[in-house]
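Every protein chain but one is kept in place in this view of the complex.
The letters A, B and C name the chains in turn, as written, and every chain counts its residues from 1.
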Amino acid sequence: MSEKHVRILDEGIAPLIQPFDLDEFRAHNRAKEKALVDKRMSESEAISKFVTEGCYVGIELYGTVRCPMSLTRELIRKGYKKLRGVGQGVFEADLLAAANCMKELDWTYIGLEVYGVSSSLRRGVESGYIERVVEWSNAAIAWRFKAAAMGVPFVPARTMLGTDTFKYSSAKAIECPFTGKPVALIPALVLDVGIIHVHRADKHGNCQIDGITGFAAEMAAASKNVIISAEEIVDTDEIRKAPDQTVIPYYLVDAVIHAPFGSHPGEMGGLYERDEEHIKNYFDNSSDPTKTKDYLDKWIYGVGSHEEYLRLVGTDRLESLRIKER
Amino acid sequence: MSEKHVRILDEGIAPLIQPFDLDEFRAHNRAKEKALVDKRMSESEAISKFVTEGCYVGIELYGTVRCPMSLTRELIRKGYKKLRGVGQGVFEADLLAAANCMKELDWTYIGLEVYGVSSSLRRGVESGYIERVVEWSNAAIAWRFKAAAMGVPFVPARTMLGTDTFKYSSAKAIECPFTGKPVALIPALVLDVGIIHVHRADKHGNCQIDGITGFAAEMAAASKNVIISAEEIVDTDEIRKAPDQTVIPYYLVDAVIHAPFGSHPGEMGGLYERDEEHIKNYFDNSSDPTKTKDYLDKWIYGVGSHEEYLRLVGTDRLESLRIKER
Amino acid sequence: MAECRYNGTELMICLAARAMVDRTTAFIGTGVPMLAASLAQRMHAPSLMPVFEFGGTGAILEKLPLAVGDMRTYNKGLYASGICDIMEAAQRGFIEYGFLGGAQIDPFGNLNTTVIGNHDKPKVRLPGSGGGNDVGSTCWRTIMIMRQTNRSFVPKVDFVTTPGFLTGPGSREKAGLPAGTGPYRVVTNLATLDFEPESKRMRVLALNPQATLDEVKAATGFELIIPPQIGRNEEPTDEELRILREEVDKEKLYI
Partner (left out) sequence: MAECRYNGTELMICLAARAMVDRTTAFIGTGVPMLAASLAQRMHAPSLMPVFEFGGTGAILEKLPLAVGDMRTYNKGLYASGICDIMEAAQRGFIEYGFLGGAQIDPFGNLNTTVIGNHDKPKVRLPGSGGGNDVGSTCWRTIMIMRQTNRSFVPKVDFVTTPGFLTGPGSREKAGLPAGTGPYRVVTNLATLDFEPESKRMRVLALNPQATLDEVKAATGFELIIPPQIGRNEEPTDEELRILREEVDKEKLYI
C-alpha cells in the first residue's frame, strides 16, 4: 500500500439531494423479480404503488418528445406536494411545477425551447416553493444516470469545470491520478422511480424505442423502480424475434402501462406529431397563474384517467396528428 | 480551493503499454474527415495505410464470432513482428501469436474456449518472444475502451480489486471522494488501430451489426483509426432508413472492406455457422509448432488475398455453412 | 436602417452561417443555430454535419426541428443514438462548432443562462445550463448569438453557467477543460466580435451593415478591444435570403 494522495481541487457546495449507497442499490436490484411476470397495470395503480410522497423521481426525455405525459398527469392528479427529482424537461416539468408537486430539483434545463422560459418553474423558484435547486449540465445529469447504471460512485468528465454551474452542483474536481490534470467527478444518481414512455413493450417490460433513445437506457438502469408506458403492448415473441431492438430489459421494469398517444400533446417519433395548437395554447396562458390553473383543472384534475383525457382531446384531433407515411 | 486529498490505496505495477493523451486524441479526432467520402479499399491497402510496425492494435470480439479474420490474415501476411495490442481473443490472437506478430499485450483472456489453452500464445509467452503481458479482466478492458470513448482518463470499477490481476495491471485504487470507500480506477486505452467486422456498412463507414454488439461501439470510439470489414456493402439510403440501427457512425471509420465470409472459419450471427472442422483441425495441430507453421503457410502466406482464401476453402464448403432460415 | 431587405434575425443567421467551415461538425440547438447550419449547408458548406444532443447525427433537415430531441433531428439520419453518445463524441473532440446564447455575456465570453441575481433567491430564474455548459466546454469553437445591449454585455455575469475563457488566458486549461477550445465568435445584431488571442478579451471583428462603432460601444457594458482595422460584414445576399426563406425555413417557423 502506498501513501500517495491525489488532491481534491474543487467541490460543489450543494449536498446530494439524493444520497446514494451502491451496496444498498445492489441489494435492491438483487431482490427484484427475475422471472417473466405480467406487470401490466393502469397509470393510477403504477403511481400509487411506486411513488411515495417525498421520493425522488425522474421523467425521461423532453416534454414534447416521447414523454410519459399520461403518467405525468397521473402524478399531478395524485396530489404529491414534496417530490424531489431531476429537471431536464419541458412541458412535463412545467406542469409539475404549476401543480406545486416538486420541492427539490437537480436541474439542468427547464424551459420551453422555442417558447422560452418556463413560467411555472420561474414562479416556483422565485417564490421559494421549490426549496432547493442544484445545478448540472445536460451531459452531467446523463452521466449521473450512467454512473448509477454502471454501479459505480461517479464518472469523470471534462465539462462543468471552472464555472458556477460546478460551484452550485455536488460535483468534485480532482487531480487525475493517471495524468496529473484536473478532471471533474460527477456523482451517481440513483432514482427512486424512473418514468419512461416507449414505442413498444411486452407485458414483462421488455421495451423497444424507435429512433434516438435520449437517456432511456441509462435512467432505467439508474432507477430502483421503473414505470413504463407504451404506445403498444406486443407479444414477447415479437421481442424475441429481434432482441437487439430491446432498449430496456424486463428485469429493470416494475410496471407496464398501455398508453396510446401517451406522449400527447408531445410527439412520438414515427407515430404522431406534436399537437402544436394544444401546446401553444398552454404556453400562451402559462404566464398567468389563474389560466394555468384552468388548464390543470380541465386537462388533468377534470379527467380521471388517460382514456378520459384522450376522449377530451377527441378522436378526430388525435387522428389528425397521426403520421401516415414514413 | 480546498486542500483536501483522497488516498491512493493501491497501484498496479505495470506501466501503461499504450500511454494516452486525451488532448492529443481530441486533436486527432478533430482532424478526421467529417464529410461523407468513399472509404472502400482492400484488406491489403487498409492494413498498409493504417498499421505501422510497433503500433497498438485491437481486434473486436472473439475469434470465432464476428471476427475480422480476413484482416487478421492480412496483418500476418504483411509480416509485422512488433505489434502491441489488446488480447481478448481466441482464434485470431492465436494466429497472431503463431506468426510472432506481437511483442506486448494488454491481456484478459486468450484461450480457445472449449478447446482449452492457446498453444501459440503459451509458446510466445513462455519463450519470452512476447516481452510484456499486462493483466486485466474482460470488463476492465471493455471499460478501458469506454473511458477513451467518453474522452476521460479513467472509469471507476468494483472489479479487479484485491487480486494479482490488479497488481499486474496498470489500474489504481483510490478512496472514493463521495463515499470514502475503495474504488478501482481503470485507465483509458486509446488504440492506434481498431479492426472490426460487421454485417453491413455503407462506403462511408456507417455500420450495422445484428444481435449482440460485444464491444464494437466502444472500441471504434476508442481508436484513432478504424478499419471495418463488412459482409455486405449497402447504399447509404439503407442506413438512412433506420439510423437507429447504426452501431458505428461513419466519422469514426477510416477504411471499409467488403469481406463476405470475412469471419471464416468463425461464425457470423444470422448469416453463417462456424466451420467446426476447420477450427478443430487447426487446434488439433496447434500444439506442434511445425504443423502450426504448415497451417499458416497454407491458409495465410499461401494466398494473396481474401478472395483467394475463399477459393481455397471452396464454394461448396462456404455454402454449407450458410444459415438457410432464421 | 435604409431598407428592409432582411431583419435582424436573418442577418445574424447569415453571419453565423458564414463563420462555419465545410467538412466539419456542428452541435445544433433549436432556433437560430439550426437555421444557420442549414443555410451554411446550402451555401458554402454542403458537408457540414449536424449533430443534436439527444442523439441525432447526419439528419437531412427537410423540416426544421422544433426541439433538440424531435423526430426531425434524425430524419433520414445516419446515426440515431442518445445523449451520452453525443456528449461523449463532443468530449472526445469530434464536434467543431457549438452555438450558444444567453441572458448575459462578459468580456471573456462567459455566459449566464441560470439566474439574474442571487442563485438561492433569484430575481429571475432562467432555464439553466442544459447542454450549454457541455457545448462551451467540449466543442472546439463556440459561436455565441445574442442581441447586443449593455444589460446583456456586462463586465461580470451574475452566474457563469457556461465557460468562456473564464478569468483569462490559461484559465480554461487550468480548470481542466480541453486544450484549444473556447469562444470563437459573438454574432450580434450590431457586429461580429472575436477574442483577442493574447488577453482572451472580446474584440470587435466586423461591424454589421449600417452599424457604427459607437453604437457597438454603447451597447456593451465593458470595454471592448478595438483593433486598428475593423471589418464590415457583407449584407445578406439575395441568394442567402432566398434560400433561408424558401428552403431552410419554408414552414416559417422561425423567421
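Everything below uses one rule, namely that a residue touches a chain if its C-beta (ideal position, glycine included) is under 8 Å from a C-beta of that chain, and two chains touch if they have at least 3 such contacts.
A quick note: this is a predicted structure, and the numbers were derived from the prediction, not measured.
Across the complete structure, the visible chains that the omitted chain touches are A, B.
Only one of B:25, B:136, B:178 or B:251 touches the chain withheld from this view, namely B:136.
Of the listed positions B:22, B:47 or B:61, the one in contact with the omitted chain in the full complex is B:61. The missing chain, though absent from the display, is touched by one residue of A:12, A:85, A:111 or A:151; that residue is A:151.
One chain of the complex is left out; on subunit B, the residues touching it are 9, 61-62, 64-66, 87-88, 90, 107-111, 113-114, 117-118, 121-122, 125-126, 128, 133, 135-140, 142-143, 146, 157-165, 168, 173, 181-184, 211-218, 267, 269-270, 274. By the touch criterion stated above, the residues of subunit A touching the omitted chain are 22-23, 25-30, 32-36, 148-152, 204, 206, 221, 236, 239-241, 243-244, 246, 249-251.
By our rule, only the chains that are shown with their structure count from here on.
As a whole-number value, the distance joining the C-alpha centres of subunit B and subunit C reads 39 Å.
In subunit C, the residues that touch at least two other chains are 56, 74, 80-81, 91, 138, 178. For subunit B, residues touching at least two other chains, in rising order: 22, 150-152, 243-244.
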